[in-house]
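Every protein chain of the complex appears in place save one, which is left out.
Our next item is chain A:
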Amino acid sequence: MQNKLTITPSQTIALLSLCIATEAYSYAPSKMADLSGQDTWIAIVVAIMFGMLLLSYYAWLAKKFPTQTLIQYTKTLLGPFVGRVIGALYVLYFMLISSLYICRISVGFQMTFLPHTPVFVLIVMTLTFCVYSALQGYNAVARLGVLAAFLLFGVNNIFLTASVISDINAANYLPFLGSSLGDIGTSSIYYLFPHSQFIFLTMLYPFIQKQRKIGSYITWRTTLVVFVASFLNLATVGLFSARQLAMLHYPPVELSRMVEFGDFFERMDVLFVTFYGAGMFIAIGTVFTVFISSLNQLMERKNGYRGLLLPASVLLLLLSLILFRSEKQMVQFIFGQGIWIAICFQLILPGLLGIVFLIRKERLCNGQNG
């Protein structure tokens, strides 16, 4: 019988891919096109490559502490006090990410389909799903994640990309390196950091079965899935000109609107929105479970996180209502402070942890042997 908490390497790939790729469909392509123009595709490729390096690094770091999550081994590496402070900061970061994910789907649906429904109601509904996901555990979320990832990336994206491939104008990708390298780099950062939660690997690692597979297996396959998931964003660059792309709200949705089957099936975006919604819900469920389990680990509670669900949900509800009241506020945050926060928690702090590990490697090894 499978444990409620353990997940397989394939399920880890699905969860990571969903947490990384679903977010990148919404605001990133237009923002990137505004900055890097026709070179947006280069920025996407660069971001994916850098993401792969980042993932390899997290896998390396996680392997050093195979039974501990990031929250737990910061204490081993930095001592109880500093470790706890850094752990608490990570918990706050995960809470912020959870709030952002919850608001994105709630505010997005409210603006697009339900303008008369108070966003509060939609946030409560999304939070209810999060709580239920956390109650079911990583295992259930991951099993559903595999299905959602297969439908979203494997069926929907490939089908949509293949459908519009004949309409893609190769000239939209040219001239090569027409933008400055700085713009392309910044554009890559837009694609990579505010959306891509590669850091979750450090939180999922102790729950993964067959950990020997973890390093290259998960890194390569996750990168591959994310690359496939990015086909749609790459296609939008070729399909619309950079100027058009910069003005579009949800470019992949616009792309799916271009696919028609005869006179009858004229709105294929329904298919995309359905699968995208499913992927988003799983990503939200994962993010929330990561947040609640990190809080539980920080508090060193032995009885599981069930007792934390209600207070954490109320806190998240309040945070979501205060921080992201409109889509405009959300976009401003994502591409403003959000980038710096993400860089700090996904690049600088993990980098420091790695350096500390290398410095204290011998002492840690002796401690473990002793």
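The rule is simple: contacts are C-beta pairs under 8 Å (C-beta built on N, C-alpha and C of every residue); 3 or more make two chains touch, one makes a residue touch a chain; residues count from 1.
The criterion applied here is as follows: contacts and distances are computed from a predicted model.
Engineer: One chain isn't displayed here; going by UniProt, is it "HTH-type transcriptional regulator YhcF", "Energy-coupling factor transporter ATP-binding protein EcfA2", "Hydrogenase nickel incorporation protein HypA/HybF" or "Spore germination protein KA/spore germination protein"?
Structural biologist: Per the UniProt record, the undisplayed chain of the complex is "Spore germination protein KA/spore germination protein".
Engineer: Just one of A:V85, A:I165 or A:V270 touches the chain that is missing; which is it?
Structural biologist: Looking across A:V85, A:I165 or A:V270, the contact with the absent chain belongs to A:V270.
Engineer: For the chain that's not shown, point to the residue among A:Y27, A:F281, A:Y305 or A:F333 touching it.
Structural biologist: Reading the full complex, the residue touching the unseen chain is A:F281.
Engineer: Which one touches the absent chain: A:W41, A:F94, A:F109 or A:F240?
Structural biologist: Spelled out, the listed residue whose C-beta touches the missing chain is A:F109.
Engineer: For chain A, which positions touch the chain that isn't shown here?
Structural biologist: That gives, for chain A, the contact residues 1-2, 8, 11, 109, 113-114, 117, 121-122, 125-126, 128-129, 132-133, 136-137, 140-141, 143-144, 146-147, 263-267, 270, 273-274, 277-278, 281-282, 285.
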